[in-house]
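Just one protein chain is left out here, and the rest sit where they should.
Think of it as A, B and C in the order they're written, each chain with its own count starting at 1.
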Amino acid sequence: MCRWMAYAGPSIYLENLLFQQKNSLISQSLKATKSAYVTNGDGFGVAWYGKRDKPGLFKDVLPAWNDENLRELSQHIESSLFLAHVRAATGTSVSRANCHPYTYKNWSFMHNGMIGDWQINRRDIESMISKDLYHFRHGTTDSEALFLLALTEGLESDPIIGISRAITKVIEVMKLNGSVNPLRISAALSDGQSIWAFRFSSDKQSPSLYYGTPDTHTNMDGHSVSTIASEPFDDGEDGNWAGVCEDSVLHWMNGHVSLHAFDPA
Amino acid sequence: MCRWMAYAGPSIYLENLLFQQKNSLISQSLKATKSAYVTNGDGFGVAWYGKRDKPGLFKDVLPAWNDENLRELSQHIESSLFLAHVRAATGTSVSRANCHPYTYKNWSFMHNGMIGDWQINRRDIESMISKDLYHFRHGTTDSEALFLLALTEGLESDPIIGISRAITKVIEVMKLNGSVNPLRISAALSDGQSIWAFRFSSDKQSPSLYYGTPDTHTNMDGHSVSTIASEPFDDGEDGNWAGVCEDSVLHWMNGHVSLHAFDPA
Amino acid sequence: MCRWMAYAGPSIYLENLLFQQKNSLISQSLKATKSAYVTNGDGFGVAWYGKRDKPGLFKDVLPAWNDENLRELSQHIESSLFLAHVRAATGTSVSRANCHPYTYKNWSFMHNGMIGDWQINRRDIESMISKDLYHFRHGTTDSEALFLLALTEGLESDPIIGISRAITKVIEVMKLNGSVNPLRISAALSDGQSIWAFRFSSDKQSPSLYYGTPDTHTNMDGHSVSTIASEPFDDGEDGNWAGVCEDSVLHWMNGHVSLHAFDPA
Partner (left out) sequence: MCRWMAYAGPSIYLENLLFQQKNSLISQSLKATKSAYVTNGDGFGVAWYGKRDKPGLFKDVLPAWNDENLRELSQHIESSLFLAHVRAATGTSVSRANCHPYTYKNWSFMHNGMIGDWQINRRDIESMISKDLYHFRHGTTDSEALFLLALTEGLESDPIIGISRAITKVIEVMKLNGSVNPLRISAALSDGQSIWAFRFSSDKQSPSLYYGTPDTHTNMDGHSVSTIASEPFDDGEDGNWAGVCEDSVLHWMNGHVSLHAFDPA
């Protein structure tokens, strides 16, 4: 399990959201409040969009809370759309390649959750990744496999259909292999223009997901929803954050947010 | 702040105590129960005595709970006297050189606590380290400086006097510099034959320290006290562990333990 | 490309061969003499056999030449059979999981060479790994895939047949996918009792392979061949080392060595 956040809005320094919040993502790396996995210290990653066609990517295996590079870079990198993730490894090794976000061309993806019984389902799921995409398989996580499978299933043309079909295929494999543990997804996807955030699970116990408007220390005129995250960045009592329901996809674009039912099964 | 353990007794695999205990040191790295610093994920270290004159030393910067090398080595290295430490960094950087234990010739040392206001006291304390020992200063922690100062003050001839004099000198420097924060020490020292464990602080709030007899999965005839640790390895209710008082030094040798008053001031 | 060594004989400290030779493996990590890849600084690994059923394993991503843990452990770990490897990454990422040796139960394996055009052949080769073995796929190298495929093909019953069949299958896949680059193998395999060393390539340009008797600072009565390595540990002029021919497998057991033709095609 893990914690993540995605931001879109006026260009800000990453530190504004990664560090300068009461319950910032970095705080959550040391002490998450809405997860059974309190400690998310098995690496971290940031993907940010700037001037170039592809997002920048910075990942490392040390805990986010004391990584001097992350602190420095967050003070100097500005972005109007970025994704960040802190990891609690559950079965696969601690390596940069296993840290989220994962990127492909202009796309970035990160995930909190699991494909149940990954050990017995992995080969079948990996074999469904298209040959052209297979060499973008840099690590061994279920999350990266899900992303590459969604790309295989048409994510670039239609992100929601791509993710939906990938989930459907994963569930089929899990059934065939007699998985007893569920599929659980709280994930974010971006092409640099939009953010899609998915909350779905096979047992209706999806990981937590919120959207809200933290104080970014920046004028946010007309940007009513700027941040999607595993947990609110405040204590959740000020009404700045709202939960995302199970079986939903939240779509952010041009400062507007829309919520839709999402049911791949 | 940190957590540590020291063992002496029949030769055992390190994993017996580092991993195979309910509240093992590795468990404490993720969730300590007797410290304000619940997470001790800023690196770890082990010094073990074997056939050679000097102890072996293995340190790394990743959290102990998911380090595959630590798990592997603990399954294969046997020792009848070893020290192990998990770190929660408080102000100095996460690096191997800053991980405990520190070693010098046949000696090893590790520490949980702090020299208050290290930032303003550091130069004066480092300058008291003898010239011959100075190049053994590999990192920047207060703990390593304390060890090298104790060596300067005669630790090799008389460990208790060496540590005592070092503490006295540190307290003098702290007073001169107007430190407001206390000195707190829960430390272990070994020469490969004996273990000395110190509990002392300038404000009578020393970090926790216990000694006891965990199940090492080995016949421990006549070894009534085999382990000294920041926390009991069980839930503390079975009477296998006893606390060490403030201002004390515990001395383990040949299976016998003695407790003495320790008051450097 | 990479460099490696395998030793079998009287129990010695790893440092005797890893460090205390003129052209030791650690020297080769900084400056190999028989390879186009002079620098082998993308991580290292050691698998050593001792009292336990499985070999111990220590891998890390830093260059071997300055890794303090490797130096320390080599001074304290003794073994009568061990494998060690320094890596020059060629296309897959620098991570512990991608470092050699790879282990499975009592088996260990390491490789210098390549499966040509790995990028286009990878999916087909991975899909031939048996389902039971698939979750031992920790990294993304061609070498680990080759080992798991050999296990799939019966390596545990007959190591030479297992490796041979794996190579045959790999070559078939390479042909189907129109690979233009060759398969090249200089590899070592052990079950803790024997060592098998393979030298084979599809273009008769296999990586270098030698066997010989370095001075291990130990009485080696009756152990005429104790070390197999990518390069001699001396300057190669003293006649202590002999080259292994292409299309050969060298088998070491109980101090005796035998050389056999090896032609999987």
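One rule holds for everything that comes next: contacts are C-beta pairs under 8 Å (C-beta built on N, C-alpha and C of every residue); 3 or more make two chains touch, one makes a residue touch a chain.
Owing to the predicted nature of the structure, the values given are computational and were not obtained by experimental measurement.
Q: Out of all the chains shown, which come into contact with the hidden one?
A: Visible chains that the missing one touches: A, B, C.
Q: Out of C:T39, C:S194 or C:T213, which residue would touch the omitted chain in the full complex?
A: C:T39
Q: Taking the entire complex into account, which one of B:Q20, B:S80, B:S95 or B:N240 touches the absent chain?
A: For the chain that is not drawn, the touching residue is B:S95.
Q: Touching the hidden chain in the complete assembly: which of A:R3, A:K59 or A:R137 does that?
A: Going through A:R3, A:K59 or A:R137 one by one, A:K59 is the residue touching the chain not shown.
Q: Where the complex has a chain not shown, which of C:G50, C:P63 or C:P159 is the residue touching it?
A: C:P63
Q: For chain A, which residues lie in contact with the unshown chain of the complex?
A: Residues of chain A in touch with the missing chain: 48, 50, 52, 54, 56-60, 68-69, 72-73, 75-77, 96.
Q: Name, in rising order, the residues on chain B that touch the hidden chain in the full complex.
A: 93, 95-97, 119-120, 122-123, 126-127, 129, 131, 134-135, 137-140
Q: By the contact criterion defined above, which parts of chain C meet the unshown chain? Give residue numbers in ascending order.
A: That gives, for chain C, the contact residues 30-31, 38-39, 41-42, 61-63, 66-68, 89, 93-94.
Just so we're on the same page, only the chains that are shown with their structure count from here on.
Q: How many hops, at fewest, get you from chain B to chain C via touching chains?
A: Step count on the best path from chain B to chain C: 1.
Q: Please compute the C-alpha centroid of chain A, do the same for chain B, then give the distance between them in whole Å.
A: About 40 Å, centre to centre.
Q: In chain A, what residues contact two or more other chains?
A: Counting only residues that touch two or more other chains, chain A contributes 93.
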